[in-house]
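Let me begin by presenting the structure, written as structure tokens, before commenting on it.
Every protein chain but one is kept in place in this view of the complex.
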Amino acid sequence: MTENLIIQEDNLVWNKPSTLLDVPMHYCPGCGHSTVHRILMEVVEELGIADRTIGVAPVGCSVFAYHYLNVDMQQAAHGRACAVATGIKRVHPDKIVFTYQGDGDLAAIGTAETIHAANRGENITVIFINNGIYGMTSGQMAPTSLAGMQTTTSPFGRDVQTMGYPMKISEMLAMLPGVSFVTRQAVHKPALVRKAKKSIRQALEYNIKGMGFSLVEIVSNCPSNLKMTPIESNIFVENKMIPFYELGDIKVPSEVL
Amino acid sequence: MTENLIIQEDNLVWNKPSTLLDVPMHYCPGCGHSTVHRILMEVVEELGIADRTIGVAPVGCSVFAYHYLNVDMQQAAHGRACAVATGIKRVHPDKIVFTYQGDGDLAAIGTAETIHAANRGENITVIFINNGIYGMTSGQMAPTSLAGMQTTTSPFGRDVQTMGYPMKISEMLAMLPGVSFVTRQAVHKPALVRKAKKSIRQALEYNIKGMGFSLVEIVSNCPSNLKMTPIESNIFVENKMIPFYELGDIKVPSEVL
Amino acid sequence: MADKKLMKGNEALAEAMIRAGCDAYFGYPITPQSEVLEYLAREATNRTGMVVLQAESEVAAVNMIYGAAGAGARVMTTSSSPGMSLMMEGVSYIASAELPCLFANVNRGGPGLGTIQPSQADYFQSVKGGGHGDYKMFVLAPSSVQEMVDFVKLGFDVADKYRTPVMILADGAIGQMMEKVVLFEQMPRPDKNAKTWATTGRADRPVRNYITSLHIQAEKMEEINMRLQAKYRDMEENEVRYQAIDIDDADYILTGFGLGARIAMRAMEMGREKGYKIGLIRPITLFPFPTKIFEEVGSKVKGILDVEMNCGQMVEDVRLSVEGRCPVKFYGRTGGVIPSPEEILEKFEEYFIK
Amino acid sequence: MADKKLMKGNEALAEAMIRAGCDAYFGYPITPQSEVLEYLAREATNRTGMVVLQAESEVAAVNMIYGAAGAGARVMTTSSSPGMSLMMEGVSYIASAELPCLFANVNRGGPGLGTIQPSQADYFQSVKGGGHGDYKMFVLAPSSVQEMVDFVKLGFDVADKYRTPVMILADGAIGQMMEKVVLFEQMPRPDKNAKTWATTGRADRPVRNYITSLHIQAEKMEEINMRLQAKYRDMEENEVRYQAIDIDDADYILTGFGLGARIAMRAMEMGREKGYKIGLIRPITLFPFPTKIFEEVGSKVKGILDVEMNCGQMVEDVRLSVEGRCPVKFYGRTGGVIPSPEEILEKFEEYFIK
Amino acid sequence: MAKVKGDIVIDLEICKGCELCISVCPEDTLGLGNKINVKGYRYIAKVNDNCTGCSNCAIICPDSVFTVYRMKLN
Amino acid sequence: MAKVKGDIVIDLEICKGCELCISVCPEDTLGLGNKINVKGYRYIAKVNDNCTGCSNCAIICPDSVFTVYRMKLN
Amino acid sequence: MTHESIFSGFGGQGVLTMGMLLGYAGIIEDKEVTWMPSYGPEMRGGTANCITIVSDKLISSPIISTFDTVVALNQPSVDKFEEKVRVGGNMIFDVANIINVPTRKDINIYAVPGSDISIKLKNTKVLNMIMLGAFIGITDIIKVETIWKALEQVLPERYHKLIPLNQEAFMAGMDAVKK
Partner (left out) sequence: MTHESIFSGFGGQGVLTMGMLLGYAGIIEDKEVTWMPSYGPEMRGGTANCITIVSDKLISSPIISTFDTVVALNQPSVDKFEEKVRVGGNMIFDVANIINVPTRKDINIYAVPGSDISIKLKNTKVLNMIMLGAFIGITDIIKVETIWKALEQVLPERYHKLIPLNQEAFMAGMDAVKK
């Protein structure tokens, strides 16, 4: 049979990276967290840095990232991942340090730590999942929730006058001279996944070169809290999120401009 | 004698505003805090809002502002003035609420509270004294300390690579849609004092009109910790600070553009 | 007509807040108490005009509380263990500036990020002072959904009476469980300009008001502390609350607070069925602690078994009250594990019967 | 040759940090301990390559400590009361994740912003757990500049031995005063890749290391807590330290910690001159508390007077140890006021002699 | 006729039935089966043999359910 | 000759001797005296009568030491 | 009368709602009620259970470790709670997907074809109503009409059109254990 001919080592075009531990992830069906975990680990594998990479997991749905990513990892208090990463990187300047954070973690409670790590030009990479909502705690408004968006804490829609505007934290961070690279990507289509992976690779390459703070924002879904199917949630990302959170590089190192 | 003729009620061209309490201020000789206190209170007097204004003092040299400003005041924990002001304003939407904060207070420990109050468009006015150093605790580096600047915690000069870059927080805040008015002024020359006062007046007028978050940054001196005479410290402001922290309006409400 | 409902503890607390005429709630989501903010976001503003704001963090929330309480409003925040820890500086400021306001900690298993299961391991933090300096909160420990309702009202009253922060220390289970509650009628929101010391804008007051906790002269700061201590002694005299069941004929006392006490009560019932003369004391106010009743029973009974969902915290206050008059034993489960009535009874027998 | 110097407490602490081979210090300025950061900024990096970083806040600082300690480094932070309160969430995380690191709280008068004068009112916060959950820090109370030096070394050792956060609880006066100190020799910085559990990069380890305090199954979290409690019991058995002076013939005991004990010592000298048989016990470790010695003297003496620069905190641990065996009295000054030897002696006479 | 032929291996126990792969397969090769795996999810199955090994499914699949093979036909 | 004439009143107890006013007075009317006030500062004094009431001193003075008067000369 | 029960299954099977309905009904009949959920970290897919106590007198502990009735909707629940049924009590379970069936002799065991019925009703979401019907059919602690009232209270107005379907499911469950 054809199949036997095809399914063999030589013909392998895609499999799970070895840097991803072989356990099922706890994320909801269709959740972008899982995808980003994978491409991040693909890059780590391709760059051959798994043995000298230290990751920091946030508080949020990805709190358990350390169960999946096969690199040394620390779990940080809510919002403090960039401070924890600073602590690690300062004592291990030769290691590659990244954080993985949701929008509530990074842009609400962790605003100060994120901004000051960026301002110090800490040589770390931040993978920032912007799904516009608090996932783990069940659907509260995030700083990034869209105007008018209904969440459990904005049941009548986010009223920007009283609850604040959806925040473009990446644009703010890009202003800081310590920051080398900021980009906004997404993972709800195969082409975008490829693109996002390239961006993560870029960020880690700048990191390896010691060029300062780099951040890859991924505009993502949260089907469970949007109360949508995964496919619907991806359409939401495409039609609602991305028109506001436009994809593309926000800051690239001047030398590569 | 001429003097008797001149010194009389009718000829009065300048005296201390009634909104400033009649006690000597604890600030060091020549410190800009005192000047800003005065012009702020001049504006409050001129606008006739002293009876419905509530101020928030920070932790920093101006922690005692409540001893001088003759309006209701609260002293806030270090960095939290904008959160305290939010609490006050939300329960007294008809009152005028302002904070008065130093750079350490506003831009280091208080980063998150400042940014999120701004992002919510809290209808408060922030008077932000940027003297490039921690005054009260005796001369440590502030987020706003200039590159290369010697402070007690950067004794060999601020190394931007490890200690971060001087932060232009006003420019960052100006990006947020909830913010109506951001300007940077100074008070080391009479003309600048007049200008700064006009800016504070503008900010409070926008505040009264309910136009959202407004902020007046004042680039100022700290003779004691710069270890300079007041006059020298003002020259430092002029020659070193202002070339980096350029004066002028950073954001004005679109309607008045 | 009494408003009788089946309600979740967290939602009952939120409903009570609305009905008690609360002016503003500032909070940040955290399991197992996010329902409070969610319920209020749905219900409060439309009904009473109450302000409901999701803060950017617990640090911000506690300082919003500080501002609003200082400005004369009736205000509350809620959180759970890690979030509560972040509020400690603010709590110390509020206690020092003597601002009336209400907290609820729906305690989960710690330390650290821990677990989201119920716990009582924040007793020390609430009662001894997790923040810096000599201060106390008035601490109420509800053991039913009904008390989640009642203590909101009581809490606001005590807060105003003493100008002090009040803590409702509930465990996660009480926040999550549903029980029948009888709700009090909607109260009007109090006039927030009525507090003469508050920063409501000078208006026609001759002098400004200010709120501060800074007193740079040590002697002045000591005076403030003496005033606080006097207030705490007042509370110790006038505000102690506890529940005592069958202690008159008791040879042994079971004690515990909150859910722990409810479970101990079941163990007591089971023990009584087996013929053990067990009574129960449930401290309702953790500060002020019901010292006297323990002193009294300490001289009469053969032993006290204290049950907590932690590694032994309230037991120190029990021992400080009993001062060696009778043996005080402890049984606890921790990290989110809830003890069963059976294991409590077993421990009781192990300590006192066998 | 011993390195003998006149040094300020804060600077001696900083110097000891450098000499103990500390890898990194993260801190935020606050009176009365800013000299620590300032001294290190001047001295440390050039001498040993130690990392010194001014964080944007105490919240950031404690989390940098967490990160660096988790990554195997020897790290420390210092603060004073309000700043310490902001670190409480972090401390709870560190205790739960069992990371060795060193804190110093140069205690000032509270609560709230308070005053910058010396105080001991953060005893409860340090000893009972200001953060959430069942955890303990190993708490050392220096009473001299020399001990500010010695306890840095001891602190790091205990931290590493037990994988636990250690707190040096000093009052503002000990940070600010100068005394003669004998400095230990410069130690090499330990190999930060040596801790097998640390996140130093997987290198050739077969499995990754991870650091967490999250255990979503309550039973697992309870296990962690049981392990922590076992460790604390170990410390109680092996690490108790105290100083006892003239207790053998004593009719009365004065006690106190840190500066309070130094002052009480003077009062004792004055009392002995007047013919009172006074002894002194100075707990050096506040946790583990020297329970046994108090138990022992409690049965022998006529009374204990505990002197603290707060409204009565350690006295609870003294009472828990003595359990009614003899009267335990308390005398405290608070808010930054320092008691004088004369007033202590007066109080002593009032309680026990008259 | 396609010049390449592909095939996939499905790790059905970790599939969560999110259906994202179905939506991106250009050959309509994938569909949800009717059976449920240990985690309680209806999992994905091959419904035809048209796979070209384009790997779209593998790239979009959050849970790395697929291994993809591709062979040039000569 | 100036068409306006000014004068100032100095609250010497709150002057901190920072000398900022000296530096901005266009008429060189101000100078530091040799006496010390209760707070321990050498305080400001008028050294000539050329004041025009321009108020520069008052505007720059951090401590509101001055009251300024001005009169048109006719 | 005091009846202490636990409802257990996968998250998403509606086990919390079963207890909740029973609780609301208890209140309507003016009884004391406690409903205590176990709550887990995962949004979906985890296991969930709730202890529901309905009684004529005040309820001391809302947390208990043995039960008058266990209703189990999946294998882990059967495995975990069989031993927690009091002697003479009830173990009610949905037979679908259960490989290891309960074996105790000192309790009443009810194997209800809940999933099958739900498939017949063309809505697998009503499995919990079917099982609740079985529960009431066996224990008879609440009147059926009260359950209808509780349904009205629990379901938001816009879902009231689903009440007949839920009633049908409930009655089918009741019938299944009456046979």
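To keep things simple, chains are lettered A, B, C, D, E, F and G as they appear, and every chain counts its residues starting from 1.
Simple rule for what comes next: a contact is a pair of C-beta atoms (placed from the backbone, for glycine too) under 8 Å apart; a residue touches a chain by one contact, two chains touch by 3 or more.
Values in this document were obtained by computation on a predicted structure and should not be read as measured data.
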Contacting the left-out chain in the complete assembly, out of B:His26, B:His67, B:Lys195 or B:Lys240: B:His26
Candidates D:Leu6, D:Ala203 or D:Ile353 - the one touching the absent chain: D:Leu6
Option from D:Pro32, D:Gly70, D:Pro142 or D:Gly332 whose C-beta touches the chain left out: D:Pro32
Which of D:Gly129, D:Gly155 or D:Pro341 contacts the chain that the document leaves out: D:Pro341
Those residues of chain D which, in the complete complex, touch the missing chain: 4-6, 31-32, 116-117, 172-173, 176-180, 259, 262-263, 265-269, 338, 340-342
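The criterion applied here is as follows: only the chains that are shown with their structure count from here on.
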Chain located farthest away, centre of chain E as origin (C-alpha): F
Centre-to-centre distance between chain B and chain A (centres being mean Cα positions), rounded to whole Å: 37
Multi-chain contact sites of chain E, meaning residues that touch two or more partners: 39, 41
Per-residue multi-chain contacts in chain D, two or more chains: 53, 56-57, 59, 82, 89, 93, 97, 113, 212-214, 216
